[in-house]
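Only a single protein chain was left out; the remaining protein chains are all shown in position.
So, chain A:
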Amino acid sequence: MTDLGTLVASPLEEVAPPRGQHGAAAWALWIARRLGLAVLTLWLVSILVFLATAALGDPIRAILGRDYNANPGRVAELEKLIGSDQSLISRYFDWLGGLVTGDLGTSLASGRPVSELISGPVQNSAMLVFLAAIVMIPLSFIIAMISAHYRRRRPDTIIQTILLAVAGLPEFVIGVLLIALLATTVFKVLPPVTLVTLGGHPWDNWKVMVLPTLTLVLWVSPYVSRIVRASLLEVIDSEYVELARLKGIPESVVMRKHALLNAIVPGIQVIALQLAFLAGGVVVVETLFAYPGIGLQLVDAVRNHDVQVVQALSMIIASVYVVVNLIADLLSILLTPRARTAISS
């Protein structure tokens, strides 16, 4: 055994030692590449958004309606504002240049700057999604852990049946049922619509937030907990969990340290997808509760042909998608040693 090293390429030396000094450089490169990809994605999205909004038809005709033929002066004024005498391409680059420098343009319908119009709704929606997320993430994990613990026994079956049923409901049905249960028919403890005082925020009265948040949580949690349960079960069947048990590690530690740590990564990915989905999907829920967020505003803007606001909101929703997924990928890699060391070495 002693002379092995000289005879054979010793199997004990065949693995390169991990992590050199250039680990940081490798990370920087990785992040730079991912950011570059994110920018590229957003740029492609901007083209699609611009083309789609341009295809909506002549916004001036839509905004002025019957006044269009009666008021040529106003038409000329608006045409100048959106630069419709220029080509589509140069309008696109004007708009893109504005986006990059933070200038979202001026709303045609109201004549006010877009950034001023959307800042309130963006904050409101962000708050709603944030509240939904901090309730939904722990809730989903707890449900998944309980379910995995009782795998295929009665509590698990019951939980899975309920989750599947809830997952099958469209969000407005969930919302309507909650309104009937908690606001109008059965218990009348919560307001069914959002009433906001002028200049205030919806969350000034916590009761207002409960129903929209609950609807989003019920809408999204079933997916997340089902995925987390599945990956937990897979991990529980793995040989390292078996070894941990045979090593005499208490079951609670086995679950927490050995199983959950490895099951969390698929969970992160599905949470990211759902959060990004929420950012674009709050439309129905906000409309239902008359919650003054971007969903409600988007609906209004499309109805009013307020092209600039539609464009700005679309880009914000796209950015949330890209950023949330970027963060999820980063977290997944940080939590998966194999992937982490692959980058830094």
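The definition used in the following text is that a contact is a pair of C-beta atoms (placed from the backbone, for glycine too) under 8 Å apart; a residue touches a chain by one contact, two chains touch by 3 or more; residues count from 1.
The rule we apply is simple: contacts and distances are computed from a predicted model.
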{"item": "\"Two-component system, chemotaxis family, response regulator CheY\", \"Nitrate reductase gamma subunit\", \"ABC transporter ATP-binding protein\" or \"Electron transfer flavoprotein subunit beta\" - which is the UniProt name of the missing chain", "value": "\"ABC transporter ATP-binding protein\""}
{"item": "Per the touch definition above, residue among A:Ser87, A:Ser119, A:Thr184 or A:Thr341 touching the missing chain", "value": "A:Thr341"}
{"item": "Residues in chain A touching the chain absent from view", "value": "1, 4, 7-9, 11-12, 14-15, 17-18, 237-240, 242-250, 253, 257-258, 261-262, 335-338, 341"}
